[in-house]
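For this depiction, one protein chain was excluded, whereas all remaining protein chains were kept in their positions.
Going by the order they are written in, the chains are A and B; count residues from 1 in each one.
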Amino acid sequence: MFEFITPLFCLLIIGGTFLGIIFGSIPGLTATMAVAVCLPLTFPLGLENGLALLLGLYVGGISGGLVPAVLLGIPGTPSSITTTFDGFPMAASGEGEKALRIGIVSSFVGGLISLGILFAFAPTLARFAIEFSYVEKFLIILFALTVMAALSKDLLLGIFSGVLGIFLSLIGRYDISDGGNGKMRLVPQEWDYYLDNGFSLLPVLIGLFGLAAILEQAEIGVPKGHSREDLKVGGESTFSFGIFRNQAGNLARSSFIGTFVGILPGVGGSAASLLGYSNAKTFSKHPQTFGKGEPAGIVASESANNGLTGGALVPLLSLGIPGDATTAILVGAFTLQGIQVGPLFIGNNPDTWNAMIIAMLLANVAMFMMMYIAIRHMALVVTVPKHILFPIILMMCVVGAYTINYGIMFDVWTLLIFGILGWLMVKLRLEVAPFIIGFILGPSSEVYFVKSLESFGDLTIFFTKSWIAVVLWILIIGSLVGSFYMSRRNADQNASGRAVG
Amino acid sequence: MTISRRNFLATSAAGAVALAAPSLARAQQLPRNVRLVIGSTSTGGDTYQNSSIVADALAEHLGINIRVDAVGASEGFRALGRDSRGTTLMMFHDQSYLGNLYGREGYANPFEAYTVGQTVSINPGNAYLVPKSSTYNSMEDIFNAAVAGERVRVAIQPGGVSEIGFSAMKNAANVRAPGSADNLVAVNTGGQSDKNQTMWDDLADCINGSIQANEQFTQIDDDTAMKFVWITARQATLQQAPAEGMGNTTREDLLKYATPATSVTLDGSQDFTFDKEFFFLFNKEMDTAIIDQLDEALTAIYTEGAIQERQLGSFFIPNFLNFADAQAHLQAKNETYRNVLAQIS
Partner (left out) sequence: MARTQVTIDFETSHLIFPTIIATVLTLLFLTIVIRDRSRIAGSGAYWRQTFASMDKVRFFGTLVLTLIYFWLMVPVGNMWPNTGMGFLICSVPYVFAVGLLYLHERSLRNMIPVAIMAAVAPPLAWWLFSYIFFLSLP
């Protein structure tokens, strides 16, 4: 039954995980790219061994994203955006190692929980996922968008930034492969040569978080960075597993959220960590510490985005429908070997199914061990002098932007445009976090909103479609009320402590 | 302003190239490093697979490097248009001219704007399905329903390969009973998962799908189950597929859904067919010696025979036509579909 477990199988998982971590750790390179790059290698390897490599890359790539998110404030992958909110402030105060350890443990737990769910409930959950029509998917996206409010420092400016993000994401064609009519909008005549497909997410992301941060540093003259003495590494690190004592609920909840979002095809990975993060903030006793280096924020973000890995495989293996961009490429690995994925996959290929579960399990363990050991050294990245580190980051951002869509120069210009925009936004007191959330979720909110109306022809459908819709509305309203309440309380506190502001 | 500066740079770069690159002297050959752009952004899809199979074989045969870049249709056409040196080639399928026939923005007529080249393979999978519980069991039932005034909703992704079969249905409905095509209504949606979902949400009575992606749904018995009503491939194409067919559906079974067993008429006498073919596209100004070189290399590769096994292994039908044959074939195909679309508009 387990004859597929050979030394080669294990080696491929370990190698894949290692390479995945490297891809995830470099700003601009993603898990999706790692899987795409290695897909052709799997043909001669055969199905089980090929999957071992690809699943290792997937788990490693998603997990590696936390390293630059924490240490540099640049999310290595879109799904680690929320990790920067608390990870980077911690690194800035010398607690980088602690933040990384928290992130890795959370990733590991999230990965295992979602794997367990995948193993036990895949077909049942896939059946549940197809209950989500355009209407419910729109409401899920809307729920994720309410996170904008929760993340805003100034509610009005934050929401304005978020809506601006949505607006900019709509530039270009109404994408035909998502169900749009393929027509261009919001593009000046002279620009349609470039803006045909709008601005790509990844260059926007590394522009806003990477280039903009370097511009800010340049503006203040690139002050000297951390020296070895500022850092709490090794024995000085205040990390202990005790941190997780109060986080059990958070860990479980975020892992479930991540898994569940992964299960819904077409909702997208970034929504997983966003929802995990906002829920952690809502349920927290001290929500005001979020965004300033709160360990619970890292726990939520990382367990949710690794929860995605198992979740996204659910619809792939039980319906033949990929749950996210990376699993979409995995489909290629199956067809390369002449294997169909669909509702009969698990029953027809029990060996492959077992191999995948084992590979995911081993990949999670390998990821945990490698990262846990490597952390001490990784945390020292911030001690590299900035005049060495920054040029390299800039160069790698170019590599990432250029290669993400397989060689489009305009993506590199997008990086520059959004780098400058990111710098300007901070000057104008606009907020980057809600902006990027709007930008990520904008296209799917459009498709699901317009398609809901197109299909059902009635505005009330958003409330009457199903019990799921009603539950989602309760969550949306709850999240909004929570944010307004919190913002009011912050305003009161600021008013009482005027001397500060 | 920007444009003129761009042109200036391009010209000066071209000048520099002329001075600095002696390798261009032997431009009649494919250069050492070739970029093969494809019309799809997916690296897991059929266009990528077919392209990489051909690219691997060509690279090995000619001893050069060929990199397949999944840049998508519009960027692919742009990259091809910019480069006449043969360093950028493109591979795409029927979407390249169907997009133009359907009047989609960003699709020029490929026969005028580019040089259409050799075909390499066919994906025979394009199919139409209905829910297993549907009262329609065949295309015949669907056409009869349309004549009887029943509205039949068909989920497609508009403007190309996914719509052409639907257009043919409308055409056939009108040939049988003028006006009955109005009862076949398009439900415009996106990729395969969206099309399946419209069926499960009861927004569509029939969906466009594929043998590869939907066969397993025809083998189950719950409310997500489906059944084939039409496979658009030519009989001759399907007959080349492996005898065991796909999953639990043998080639014999598949043939029941294709012409002549299942008829969607073109003009009352012959049936409409659609094979999704993969072929090369070249820059209009590219040296024709490169096309000859490709003709020669591909002929040798297909004579040798290993490539066919790889294609069949992934359920693609080998289909090499040399440059001259491919041009004539694709032009004729383009004309047929142009007429179908003219009939129904």
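Everything that follows uses one rule, which is that contacts are C-beta pairs under 8 Å (C-beta built on N, C-alpha and C of every residue); 3 or more make two chains touch, one makes a residue touch a chain.
As the structure is a computational prediction, the values presented were derived from the model and not from experiment.
Counting the whole assembly, list the visible chains that the omitted chain makes contact with.
A, B
Looking at the full complex, which residue from A:Met396, A:Leu421, A:Ile437 or A:Met486 touches the chain that isn't shown here?
A:Met396
Which listed residue (A:Ala92, A:Leu380 or A:Val450) would be found touching the missing chain in the intact complex?
Of these options, the touching residue for the absent chain is A:Val450.
Touching the absent chain in the whole complex: find that residue among A:Glu131, A:Asp230, A:Asp351 or A:Asp458.
A:Asp458
Touching the absent chain: which residues on subunit A qualify?
37, 156-157, 159-160, 163-164, 166-167, 170, 173-174, 180-181, 183-186, 211, 214-215, 218-222, 224, 385-388, 390-392, 394-396, 398-399, 402-403, 406-407, 409, 412-413, 416, 420, 427, 442, 445-446, 449-450, 453-454, 457-460
Against the chain that's been left off, what residues of subunit B make contact? List them.
9-10, 12-13, 16-17, 20-21, 31, 33-35, 65, 67, 69, 83, 85, 87-88, 158, 188
We take it that only the chains that are shown with their structure count from here on.
Hey, which residues of subunit B end up touching subunit A in the complex?
Within the complex, subunit B contacts subunit A at residues 2-3, 35, 37, 41-46, 48-49, 52, 69-72, 74-75, 78-79, 104-106, 157-159, 187-194, 196-198, 200-201, 203, 212-217, 219-220, 224, 246-247, 313-315.
Subunit B touches which residues of subunit A in the complex?
Against subunit B, the touching part of subunit A is residues 36, 39-40, 127, 130, 133-134, 173, 175-184, 190, 193, 196-197, 265-266, 315, 319-322, 328-333, 335-336, 338, 340, 342-345, 405-408, 447, 451, 454-455.
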